[in-house]
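Here the complex is missing a single protein chain, while all its other protein chains stay put.
A, B and C label the chains in the order they appear, each numbered from 1.
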């Protein structure tokens, strides 16, 4: 298919730092370069390599991090696993490593759109203690929070400003949706579609919870309420979140994730140093006070990569199965 | 290591059907046979194959299921994917397919115990609308719900009896914990420990949500509250659930899952048949009114399999890294 | 597709022991049982499990093998790797473990035949020092050697009889051919079709060499001789053995393998025991004096499995590429 950097850059720009006062002030252009797999503007079928270089690293910012461990940060586990740590931008544990996933997913999104009309959208549904009321997808690109809301933006801004002033951070809940998903994606038993979504989402930095469809609310539901009734013209509800038995049903796939508060904060905290001695840790680098603010395009990206993978597998396995679709796409 | 069927059968017995009136009345002995990999009572290092045969299938019970789709069940997606369905015991989408995982995990548990002293426990923390108060792990084996509670058992029994009488079903929340986990398990970026736990748990039948540590509660936490402070003698809290940056910290690994209500219920529901015509579906087979009741040993098993896998990878990669453990095991 | 044990058993019977005086006299019916993945005679798209049980093991035959190492046998390496050895039938290192591959490949062959008309054939082209002249594929099923020859059978029988009398063994060369192969199977760079054939063939017990097309003869060829000229109606030669750049060309895929002499022989040989002390080893079990005699169906099976795998991958990747086939199938 046709492919150029211009297909990839917009999603990277949605994720990149430095775009509002509520995120890290590091200036990373996040410019992507296609290294291979494209010839005269078309993919050749061979592997596509992308390169995004880091630009704005101030190693001195990380000076004091090297000797102590930030509570809630991978500092400690990396040190205990490897006995060596690359502190620049957090090294391998940095959310910066989600940029390549966003870039790769931009290609997956383009392909899924061409093949099936599949589209992706996402929004923040809670910022710290503030639930964000869903008003319209149209609002999402018009505020720094990816909120599907216009009336709460001032309150969100004020909440973040207070947090920054306090030298503290907060969590967020992100919702993502894939629409026009083909029916039949996902494997029986192993590599179920929901299992792979669980893997992809829980693998995003700072994610501590994943829900599909009704999520944890299903615990208190009755079977007569949870099971989505079926008509020829569509399902009547979507508690399943578009997946039944690990296989897509053709309904929207709906996923929510919980993102923990940033661990790099100015507030002093109790910890130890590399020798095991007690230490007080305060962090002064340019960190996001809420990593969830930039997480929406990342969560969309992970969902797109999982669907792309399963769309290819489905074609391998069921290439010759032509089962009439019984329920209209919604 | 030494291995016989006697190491595996007890976990299978915890999971097997027919042990109380609250679960399916199918009688499946779930007897395991070791086919390979063990010689004179010891593992040989070569692959271990296990065989568990189905015994109690009443194909006639599934007669009417074949023509229509149960709302909330994989009936529909299997049919749309493959154009053929094996209805016996639900075929590949049956929770019966968790038996092999439980059997395999019994071997993993034995090995992890020998190597690191790692142990696993789990309990149900909510049944339908009823939260179950944690009292003591000692209660878990003494009631059919895997509840860490003795005073609420009558209420749980009454809840299930009413549900069964109504021909309905309910969900459940299950908590599992791994203790004495080595520090350093998990890969950077890909195959993080939490990503693999997300995969394993979301791949269990009927699971719609997964949380690690504080889970979704982390959204409303501040960074100064969420990040677990560190002392030489242990972490002061465990919001991280034992995983930082995708790598185990040596704290207990704590995971919660949401299990949806069984979709095979007697209550009539609106659906379609294989020709797309409207149909009313009622299910009369011997199904669990709450599949969550038998899910505790399954969730423990999945956690054990993930840790075993990562323990082996860790040994491959860091075999020669000897980093002094800075925080005492807790 | 339709599938029953009757589709699989004939290939197992071609491989099974005890069918002539030139192979091991163990009596293994090698009866296959389909455990899963087939419902009412049709595959359901879910994994197919097959079971073949060992029947004729005389553990006492292996008594003396347990304490010493047969020269040229995996006895030594298994012991040094695992510190434990299952001697029954050679355990994991036994050629018996090719039976499951033959069974699985019977399914692959049926599918490839249905999809593309692909067929497989093979023959022995050298037995010890005796090259076997190719006369006709028709002769292959009519002699115990899978020789494409009728006039040399007496000589081959005499050669084997003398060998058996001497308590010695010999090697063999096996040729296999896949015809009506689709063009385009194989991946660029990694997982080339020839790389996977190299893997599959070298993984057969006792194989020490693999050739594709002209094989080692290509070393002394000129480029003007080796490169197969192309016409609309076919290639003029097949030095490539049907693979160019790791991708199938649509020509016959031709592969040859070298099988070493059996290491379990009556002739006394110098070795050591498990304590490292010098020992003389003679083997009295019921072993094949030439494992190559039963290797033809195994080599066909491995080729079929590789092609099946790549046919599925091709469908995943190029499902929508419709390139007109420029050279007629041959």
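The working rule: a contact is a pair of C-beta atoms (placed from the backbone, for glycine too) under 8 Å apart; a residue touches a chain by one contact, two chains touch by 3 or more.
Fair warning: this is a prediction, and the values are worked out from it, not measured in the lab.
For the omitted chain, the shown partners it touches in the full complex are A, B, C. Only one of C:35, C:48, C:153 or C:318 touches the absent chain when the whole complex is considered: C:318.
Of the candidate positions C:28, C:196 or C:300, contact with the unshown chain belongs to C:196. Subunit B meets the missing chain through residues 45-47, 115, 188-189, 312-313, 315-321. Although one chain is hidden here, its contacts on subunit A can still be listed: residues 35, 39, 42-47, 51, 81-82, 84-86, 88, 91-92. Although one chain is hidden here, its contacts on subunit C can still be listed: residues 69-74, 76-83, 92-93, 97, 126, 128-129, 163, 168-173, 183-184, 186, 188-190, 192, 194-203, 205, 207-232, 236, 239-241, 243-250, 258-263, 265, 267, 269-272, 274, 276-278, 314, 318, 321-327.
Throughout what follows, only the chains that are shown with their structure count from here on.
Where the sister copies subunit A and subunit B meet, the same residue numbers recur on both sides for over half of the interface positions. The geometric centre of subunit A is 47 Å away from that of subunit C, both derived from CA atoms.
In this assembly, the C-alpha centroid of subunit B lies 41 Å from the C-alpha centroid of subunit C.
In subunit C, the residues that touch at least two other chains are 45-47.
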